[in-house]
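Here's the structure we're looking at; comments come further down.
Note that one protein chain of the assembly has been removed; the remaining protein chains are unaltered in position.
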Amino acid sequence: MAHLTISKIITRSAVSKYATRLYPFVKREPYKNTRGHIANEINLCIFCSLCQKKCPTHAITVKKPDKIWEIDRMKCIQCGACVDACPKKCLSMDQQYSAPSPVKSIESFHQEASTL
Amino acid sequence: MMDTKNLLEQLLWGGGYLLLAPLAGGLLAGFDRILTARMQSRKGPPVLQPFYDVFKLLEKRGTVVNGFQNFYMICFLIFVMLTGVLFFSGGDLLLTIFALTVAGVFLVLGAYSTNSPYSTIGAERELLQMMAYEPMLLIVAIGMYLVTCSFQVRDIITFSAPIVYSLPAVFIGFIFILTIKFRKSPFDLSSSHHGHQEIVKGISTEFSGPTLALFEIAHWYENILLLGFVYLFFAAFGPVVAVVSSIVAYIIEIFIDNAYARLTWRFTVRASWTVAATFGVVNILVIALLK
Amino acid sequence: MGTRTIIPFGPQHPVLPEPIHLDLVLEDEKVVDALPSIGYVHRGLERLAEVKDYNELVYVAERICGICSFIHGQGYCQGVETLLNVEVPPRAKYLRTIWAELSRIHSHLLWLGLFADSFGFESLFMHCWRVREKIVDIIEETAGGRVIFGSCKVGGVRRDISNDTLKRIRGELAAIESQYNELKPTFLKDASVNRRTVGVGMLSREQAIALGAVGPTLRGSGVAQDMRKLGYAAYKELQWEPVVETAGDCYARTVVRVREVTMSFDIIRQAIEKIPAGPIAVKITGNPTGEFFSRLEQPRGEVVYYLKGNNTKNLERFRIRTPTFANSPPLVIMLKGCELPDVPVIVLTIDPCISCTER
Partner (left out) sequence: MSFLKKSPWILHYDGSSCNGCDIEVLACLTPLYDIERFGIINTGNPKHADVFLITGSVNEQNIPIIKRLYEQMPDPKVVVAVGICATSGGIFQECYNVKGGIDKVIPVDVYVPGCAARPEAIIDGVVQGLGVLEKKYAALKNKPSKTAA
């Protein structure tokens, strides 16, 4: 039985600098492995739609005739199944998390005809 | 015959308390939150945060469960203010303590009137807390009377010797019950600053919007009044030392708040009565015998 | 004898972030009965086995619970690997052990913080979580996510941790452990904390066994049962002993967890020392057939996965028995007769994870 066992820690914390990361003002460098959001280098994409099949939350839609690759950021759970499945390795996991938004919208990537 | 100069001085002090106490109380609360945050190794809110909170609450729509609830809350605020005016204009210390109790009763009635189980338990605990700290508060008044031969604050404050020298044990006992009055851990039974407890916010659960703002403001008034009691113990050292002592007492309370877990009401009542009976009564007996 | 009042405890309650509902029948502040009602987190994810194939189901298993995410994934994968007769490469086993122990440390520190919060010790809560964030940083660096690991897959692990990183992590863990050691005395010796935990929520050894308690709740009552002794992953190659306390009260359960954190630090150190080189996954072919009980030690206790395959891509049955489910009957027994302020303390000592229980 002892009193004030935490006094050393709280006194030290009170006199030394806080541990807080001043987030919106100071941004931290993300780790290399951090799963943020799925990025697609659309010009390499062959629209095989393997990612669409592998996606456990059906966030990805591939429209092969229109050469459009779409992702619903509000459905993606950053599991990376599509990245593992991609045969052309055009999909990658970016470290930056997707931003909050007042509306749900689908992000779509369109491949230019000239790159064919 | 009361001369007009005295009356004017009383009015000035009373009015000054009404105007400045919420300002000082709010700043003190802001300081409290920053220091608490630092002790928890956080950055903490800006010093004006308590004012932002109160102004925001005034902007919100209030939801009222029972019309009496707001009435009781206004009574609580008015009585706390009245108590403060009584004290700071140099009035009777005993009357101050009883007026403070009446204010507390209004708060309890307000919480009871809402019929919510959380609030009811909060109110019950508030009554138990009042039971716990009341003896010690009275001992403070009695001790000061024994030393200065007056219950009048204006006589106590002008007493030549520092009261803390004659009543050191009473002072320690008072610091002990201050923890209850400031609603700080380990005795924040009836409500808590952060709502992480079994009865949510306890006594203030059902108050919202402007009514909650009144609760906060009343709390600021109350805090300044209580620090006024600390001031009395050190008054003879001069105002600077006395104010600094009051602030140090407040910092000690913040430290205790951060260093203890919340205890149960059984323990609170037992401990505060034990403290009152040992520290308070022994100190008073010694004073009485030496006279 | 006071009048009886019923206090609703939850589903929205600040002490418990999770929705569980308890009707507490009170006489003044004494709890005479506690009637739990559940179902606020039931999603019915076991049925997902019908629509998701056994590889995809890993993502579902990981999201059964965000606190013991890795161990759920691991339990599921170990079960499927047994059905497929696959031997996981040794490096993958060690990596799984390291991640599982990291997640145990993070879960226990989280629990210690919430527990401190339950008896109103806010600064202790904050300091526990400050230390925990450092563990979460290591998890994020190695697995990519702060709470959902996404590292296990059937046949091994999805990503490797290089030996250099492991060495650096060992250094970081030593620093974290010394910070953690500063917090220990407050849980073990502080007078005000002890007043809230010692002798509260008694569960005798006989009661614990009869009611089927698992994990720290069982070990706090003096039964040395730890599923890691089954020797899954790399546990049989490492030196450790289950933590046992005999008192059976909230204090004993706290001590069990406090000591387990230290033990986990030690297990990680040993695993980093011994980790072999080699591949991290094997190729998976075929479909699962047969049935298997996969048993693991979660931070909260024993979790059982029952998996049944019928030689198709989808499992025929995917059933989980989670530790909180097993610890609920003891909880109701412990709650009877306690004081209202002790309710959050007792509820938290079983370390409830409602989302595991209801799925």
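So that you can tell them apart, the chains are marked A, B and C in the order they are listed, and the count of residues begins at 1 in each.
The rule we apply is simple: contacts are C-beta pairs under 8 Å (C-beta built on N, C-alpha and C of every residue); 3 or more make two chains touch, one makes a residue touch a chain.
Just so it is clear, the model here is predicted, and its values are computed rather than measured.
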{"item": "Among B:63, B:115, B:158 or B:274, the residue in touch with the chain that has been omitted", "value": "B:63"}
{"item": "Residue of C:6, C:51 or C:224 in touch with the missing chain, whole complex considered", "value": "C:51"}
{"item": "Residues from subunit A at the interface with the omitted partner, ascending", "value": "18-24, 56-58, 72-79, 97-104"}
{"item": "Contact set of subunit B toward the excluded chain (per top definition)", "value": "33, 37, 40-46, 49, 52-53, 55-56, 59-63, 194-196, 200-201, 205-209, 212"}
{"item": "Where the unshown chain meets subunit C, residue by residue", "value": "11-14, 17-19, 39-45, 47-48, 51, 59-60, 63-67, 69, 110, 113, 125-127, 129-130, 133, 136, 145-148, 353, 355"}
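As a working rule, only the chains that are shown with their structure count from here on.
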{"item": "Residues of subunit B whose C-beta touches two or more other chains", "value": "39-42, 258-259"}
{"item": "Junction residues of subunit C - those touching two or more other chains", "value": "123-124, 127, 130, 190, 192"}
{"item": "Residues of subunit B touching subunit A in the complex", "value": "35, 37-44, 255, 258-259"}
{"item": "Of subunit A, residues touching subunit C in the complex", "value": "1-6, 8-10, 13, 19, 31-35, 54, 56, 77-81, 84, 93"}
{"item": "Complex interface listing, subunit A residues touching subunit B", "value": "4, 6-7, 10-11, 13-14, 18-20, 22"}
